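Here the structure is laid out as structure tokens; the discussion comes afterwards.
One chain of protein is taken out of this complex; the other chains stay put.
Chains here go by letter, A, B, C and D, matching the order in which they are written, and residues are numbered from 1 within each.
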Amino acid sequence: MSIFEFEFMRRAFIVGFILALIVPCIGTIIVLKRLSMIGDALSHASLAGVAAGLILSINPVLGAAFACILAAFGIEAIRKKIPKFSEMSIAIIMSAGIGLAGVLSGFVKNTANFNSFLFGSIVAISDFEMYFVAGISLLVLLSFIVLYRELCYTAFDELSARLSGVPVKTVNSIFTVLTAVTVSVAARTVGALIVSSMMVVPVACSMQIGKSYRQTVLYSVMFAVIFTLSGLFISYYAGLKPGGTIVLTGVLCLLLIIIIKKAAGRTVRQ
Amino acid sequence: MSIFEFEFMRRAFIVGFILALIVPCIGTIIVLKRLSMIGDALSHASLAGVAAGLILSINPVLGAAFACILAAFGIEAIRKKIPKFSEMSIAIIMSAGIGLAGVLSGFVKNTANFNSFLFGSIVAISDFEMYFVAGISLLVLLSFIVLYRELCYTAFDELSARLSGVPVKTVNSIFTVLTAVTVSVAARTVGALIVSSMMVVPVACSMQIGKSYRQTVLYSVMFAVIFTLSGLFISYYAGLKPGGTIVLTGVLCLLLIIIIKKAAGRTVRQ
Amino acid sequence: GKKEPAGDGKLSVCTSFYAMYDFASKIGGDKINILNMVPAGTEPHDWEPSASDIANLEKADIFIYNGIGMESWTDKVLSSLENKKLTAVQASSGISLLGGTDKGDPHIWLSPEKAKREMENIKNALSAKDPGNKNFYEENYKKYSAEFDALDGEFCSKLSPLPKKDIVVAHQAFGYLCADYGLNQIPIEGLSADSEPNPAKMAEIISIAKQKKIKVIFFEELVSPKVSETIAKAASAETKVLNPLEGLTDEQEAKGEDYFSLMRENLSMLEEALS
Amino acid sequence: METVIKAQDISFSYGGEPILYNIGFSVNKGDFIAVTGANGSGKSTLMKLMLGEIQLQRGNIWLFGTEIRNFKHWPKIGYVPQNGTARAGGFPATALEIVRLNLYSNCGLMRFPTKALYKNADEALKLVGMQDYSKRLIGDMSGGQQQRVMIARVLAGEPELMLLDEPTTGIDAESAQSLYMLLSKLNRERKLTIIMITHDIARAADYVNRTLCLEEGSIVELMREQILTEQYHRHKHPQRSAENNDEHI
Partner (left out) sequence: METVIKAQDISFSYGGEPILYNIGFSVNKGDFIAVTGANGSGKSTLMKLMLGEIQLQRGNIWLFGTEIRNFKHWPKIGYVPQNGTARAGGFPATALEIVRLNLYSNCGLMRFPTKALYKNADEALKLVGMQDYSKRLIGDMSGGQQQRVMIARVLAGEPELMLLDEPTTGIDAESAQSLYMLLSKLNRERKLTIIMITHDIARAADYVNRTLCLEEGSIVELMREQILTEQYHRHKHPQRSAENNDEHI
């Protein structure tokens, strides 16, 4: 029985491929800003939005998206206060998000199943979601290309970027929104696990071999595409869960690269 | 009805207090090593241990503890390979952990409830757990005091620490084990949410006002104790979930400190 | 003593989730003060008690739960309580399980016949704890045991003539029900409701559904229907609710639904799906 | 003569401890100024104030005739920070990529650099003698090489005013010499205004036209003769030096 016989698998390949194009782009900047765990933090923080949505009888998915954006701006704001330890801001907002979700859920009559409403699976994507992801991805990709230099410069050094005329605040805000939107849409569609690890693992791989910023971005996209597609294949034929398989493919590949690099006798960068 | 009428509340106060003493000690070093999200990553990664335990018919709690230690060493190993972006190692191991848990859970006959093996609640602590936490905490506290200078120096600069005779590898290994043990014991007892935020939020508060390393450590313990005890009080009298309340108390306090500092007109450190 | 006696002298009963609550309140009637712990609309597989829940347990006389891993928090919570007078009743005790181990499928209450046994366990516990009202409890049990028999009869008579025997369900909750009436459940997910489906299994279910011309893919109200919808679409089937009675939604609670009305609704859903 | 920077009555303190007190000066177009002063005298602080990186507490600064709080034309200013290479460490970009980033000053938002502009970047690397390393990752370079790339980055932006905080840090003697000559040439030929913090005033004196010294919160202009008596400080504070000698050794 062929893998492409089923519509849901075809869709998984299409959506997986699209996300593999954009998530590592966002991810490269995220990693360079030392915010690697942002995917995980945002998807957890949006639980608070689900709870708030249920209390206020707003659509919980909307609530989640809203909470995601709010949390992303929270991270950005705290990062400014603790510039030397920007990754702390993630832990703080994540705590706040889950804590709030916990407290709010006490007031929710119908908590339903929080997680299942928030987190999708790559093999169960509806028509609407597919087009939505495609649309959002196009938007993110375009923004990323248009703001390529601005994002890179801002990640490198905000002060120098400002002096050379980059509207740093605007660029940061746009990027924050892009990140939040990507995470919330993708988490709902293909699952938070895939999004948050696609932000980091391919970038980690490409940083091991990339010889320039451009290569680092391109390789990370390439790695993400390889991981997603081969992960889907493997999960189908070996009867494994798709999200976990995609992620593990990536992690194994990273280990391989590190081992090969070490074996090749190259000294590690200090 | 008084809050101390119930044994379980008295117990919550005792265990909360003990953990508030040790978790921020570990947390200070964690933050300075830029591994803020380690609490969250370890508790998620230990899901893989639960799954493996269930498959191999080993006690899943043991499996979780084992996975926690393994994951902590994994983070330590990857951190060495990417020293400039040590926080990436957390995202990678976290992805690997959840991914593995997902894939393994496909082979578990009775998934029952994964999370329940892992996450405790501060208001449901058994006798055994209380003594266990007290014992482990004493161990951790002693190690922290004995290795106070070693840990500080290693966090400051591993090369200089090694040159001045600190057995850096050993210290790092001991610290890795201490972290993993603290996280797994505390997560099972009082919940992963409380542990992972107690590692960061009080440290973030104390770094805003601490004028030395020693003060930073002491204040962070002080903050953690205040957050835990007042959080428990508030949660009981306001009928809120305890974990979330403790964490939110901390986050609100941090915001307050930041706002007051800003109002006091002090310029932010560059 | 530290504990204030229950003001009206009634037995104070805590139950874990909806099915247990419904059974216990049917037996106890107004002779007991009953409190359900997992709130309406909450999927009980990953619920956790709060301080006030535990305070309630500290003051309760009886705690009724299903067991077999359904409420995984019970071991931990019970061992942390100091309430000496509390009797913890595992409603599933003595009932033969699918697979025969004690780590098997917990969804016993979905078989009317086994649900009756659970209610009997509950009745015995209440009588032992409160001998003064023993007769009242016995009366109630008799009344509802007849209802269970009737329900069992309805399931038998309505389901046995139907040509199809296969149902596709959201999670593996209907093992006992299927065993009783000769049905075969094809679960999309495992015993707990919160995992991710595996694509090979989805493909297999779709193929089976097509081959056996299954018309309905069942989902649950407390779990996201996305996966069920995906499968239904691929197999040109429709989706319908099959309620595992793990919790009620607000509306169901407001409408005064109970075990019997919901099971009858399940029955009519099954009839439609299997005809 | 056009005034590039005018500072009036600036005072600044970190959390109560005063660093700068009532400082005023002005810089004309085409000036090449060395700023010196002991460690901790507030040189970097003053420079950061001129960049709007830290907020003024008292007094005012005008950049190109505009009050600093309304100033928008930052691309006119190029800045090489002290220890600026610290952040560069793990960033996965080549020297050329980093230098090209600053072309932004010349083309601006959403417009892509032209071929001609790209040549600017190559030129800038050549000027600091790093053309052979343009494809190397910044993290794989020696300390002095990184510092030279940082300077090239600013040069590529063709600023009208350059602020350099100890630019020769870690740069070898020969290249430092070339850097001074390069700056001096840009200053003469393109009327580039330069303010450079340095501890090496004896050498800088050959190139600059003014030398400012920060001392106990005030700014004083040093005369050429004062600088040439090389061990300026010794002569000026004979007692303090004597003390120091006792303590330090």
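Note that in this section a residue touches a chain if its C-beta (ideal position, glycine included) is under 8 Å from a C-beta of that chain, and two chains touch if they have at least 3 such contacts.
Here the structure is a predicted model, which means the values were calculated and not measured.
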Shown chains that the omitted chain touches within the full complex: A, B, D
Which of D:18, D:40 or D:65 contacts the chain that the document leaves out: D:40
Selected from D:98, D:171 or D:196 as touching the chain missing from the view: D:171
Those residues of chain B which, in the complete complex, touch the missing chain: 32, 146, 149-150, 152-153, 155-157, 159-167, 207, 210-214, 216, 269
Hidden partner chain, residues of chain A it touches: 83-85, 266-267, 270
Residues of chain D (touch criterion as defined above) contacting the omitted chain: 14, 36-40, 43-45, 82-83, 85-86, 89, 126-129, 131, 133, 140-145, 148, 166, 169-178, 181-182, 185, 199-202, 231, 233-234, 241, 244-245, 247-249
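Definition applied: only the chains that are shown with their structure count from here on.
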CA centroid of chain C to CA centroid of chain D, Å: 74
For chain A paired with chain D, centre-to-centre distance based on mean C-alpha positions, whole Å: 39
Where chain A and chain C are represented by their mean Cα positions, the distance between them in whole Å: 38
Overlap residues in chain B, where contacts from two or more other chains coincide: 83-85, 102, 105-106, 239, 241, 270
Shared interface positions of chain C, touching two or more other chains: 46, 50, 195-196, 198
Touching chain combinations (by label order): A-B, A-C, A-D, B-C, B-D
